[in-house]
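One chain of protein is taken out of this complex; the other chains stay put.
So, subunit A:
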């Protein structure tokens, strides 16, 4: 294995080990302690508020928008004459290049963007955890045969980990043909190796914990130990990573849109696609690019702030 892959892995293992660091002297549980620290971290609060608004808009917004996001011809728009009406009392963010209400598209776009981010992350989380959980359980409890299974799985994962993410996503979209589902799969696929490495490391760190020894000596089956003892204690770092991945997923999906590999349906209101559309008209209607761009940046910022704060809250080095 190369040094770079080793460093990437070492970073993930360090986060994974945090799951094994246990309750403080007060006997407070890891979760409660971490939550308490989160509440006192301003970055976490800012992140959580941003995400709260984003999720609320995503869920409730589409029912309250003044216009349909796909309804065209709401006013006079001529790209040849550089006429695209700006904000007015009726259209708060003005119209877009097809005379659709930009504000309504932004609000409905929040839901689409949230959907892409969440489904992609969930895809990566699911398959990553499947592979990582299997490898971790095999390594921790499976003896010699388990270790070789773990070895095979991890070589595969390390190979994926070494590839630049956007390029991996591009080759997947080329393979499956551009569609909304493909974008979610491609962006999610990129995060599989990270999640797999993380959960595996986290489970191995747990495998030697006293409670596992205790359960083994009580005669609890290995499958049960892995699923109901080790796994629940190993998920904290994975959740931290999932929060951070949501940010990159939204940015990567926008990048795919920009390369023409996004959702091919131009009527769908999605921030990445809207940004790409607007950039073609950046010279005379820059505001159309700013709305979705600011939306993406603030949302990604929210996920990143919350994720970083969660990581800090889990890290014993910073618990003072």
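Operating definition for what follows: a residue touches a chain if its C-beta (ideal position, glycine included) is under 8 Å from a C-beta of that chain, and two chains touch if they have at least 3 such contacts; residues count from 1.
Basically, contacts and distances are computed from a predicted model.
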- Which of the following names does UniProt give to the chain that is not shown: "Proteasome accessory factor PafA2", "NADH-quinone oxidoreductase subunit J", "Cytochrome c oxidase subunit 1" or "Peptide ABC transporter permease"? "Peptide ABC transporter permease"
- Message: Just to verify: which one of A:163, A:213 or A:267 makes contact with the chain not shown?
- Response: A:163
- Query: Which of A:56, A:175, A:214 or A:227 sits in contact with the chain that's absent?
  - Reply: A:175
- Among A:57, A:289 or A:314, choose the residue that contacts the chain missing from this document, as touch is defined above. A:289
- Message: Just checking the interface: what residues of subunit A touch the absent partner chain?
- Response: 2-5, 7-8, 159, 162-167, 170-171, 174-175, 177, 247, 251, 254-255, 258-261, 272, 275, 279, 282-283, 286, 289, 293, 296-297, 300-301, 304-305
